[in-house]
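Missing here: one protein chain of the complex. Every other protein chain is in place.
Then we have chain A:
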Amino acid sequence: MSLPLISPASGGGSPSPGTAGRGVSPGGGPRGGLRGRPRGGGTRGARSPLGALFVTPYALFLVVVFAVPLGYTVWMSFHRFYFTAPGTEVDAPWVGLRNYQDVFTDPVVLRSFLNIAVFLVINIPLTVVLSLVLASALNSRVPLRSFFRAAYYLPYITASVALVAVWGYLFGTDGLLNHLLGGLAPDPSWLVNSVLAMPVVAVFVTWTNLGFFVMLYLAALQSVPRELYEAAGVDGAGRVRTFMAVTVPGVRHATTLVTVLAVIKGSNLFTEPYLLTGGGGPDHASASPVLILYQKGIEQAHPDFAAALGVVLVLVVVTLSLIARRLTERKGA
């Protein structure tokens, strides 16, 4: 017997043509998020003087910490600029797209974007699949469930430096893995191998962040109605079929969130290559754009180049996030 098409949206997923799709979300609020909010409510809030006063500190925070630096970064990226002592008058001539031209013709920068592409190709599918599978397992009644939940979350809250030391021990030339592999160990070893260094970093980051994404999926799984699983059981669906037809569509919004966050986190990669591969080695094979941004802007005192690279990176991340969102949400359309 085939399973009837049950819209997962009835349990809190995306809106569907069904009756449940127009109902209320599990939290009791209006479905559809901000899009579904009555316009009047928003306007009333904006007109409240007290509300405006309450908002002021956060608005100030946004302006000082985000808007001003972002605007300044864009300005820097179109000028020949360097940092000087306060009160020093220096020329910062307009150079148009020169800094961007330098960014796009720098082989190390291009390599770093290629590295990030490799990273994301490995990291995102691994993150989504592993965290969903683990969350599903930890959502069921398994022995020592709380222990396993804590165990998977532990790397996420442990200092990167400590985790890097463990991975250095595992993947070093004299590391545990090479001892186990013996003659099958790669030569040069993992972290100094220009082909393997970035995949090792990608797997490392997947492992460290997995706990966070498992938590997101666990939260999403709470909102998938038990009735859907019961209905699937009545229809004779096996575990895999139930997982694919109920669980996966039921947590689609969480998948979008996980994917977008993984893209953003991956694109901001810095600590791991900085510590694990000796600053993006070997020979820039694991360098990330943020690492190059730091090296150019801080180590080599070229903030204008770094600003242009930062702007390019922001555009790339926004584009990738939009694509990820479109892809993950289209599957359920």
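Here is the rule we use: contacts are C-beta pairs under 8 Å (C-beta built on N, C-alpha and C of every residue); 3 or more make two chains touch, one makes a residue touch a chain; residues count from 1.
Keep this in mind: contacts and distances are computed from a predicted model.
Colleague: Leaving aside the chains on screen, match the unshown one to its UniProt name from "Cell shape-determining protein MreC", "TusE/DsrC/DsvC family sulfur relay protein", "2-oxoglutarate oxidoreductase subunit KorA" or "Extracellular solute-binding protein".
Modeller: Hidden chain identified via UniProt as "Extracellular solute-binding protein".
Colleague: Check each of A:V63, A:L180 or A:A219 against the chain that is not shown and name the one that touches it.
Modeller: Counting the whole complex, the residue in contact with the absent chain is A:V63.
Colleague: Suppose we count only contacts with the excluded chain; which residues of chain A make the list?
Modeller: Here the touching residues of chain A are 49-50, 52-53, 55-56, 59-60, 63-64, 82-88, 90, 108, 165, 168, 172-174, 188-189, 191-192, 194, 278-284, 298-301.
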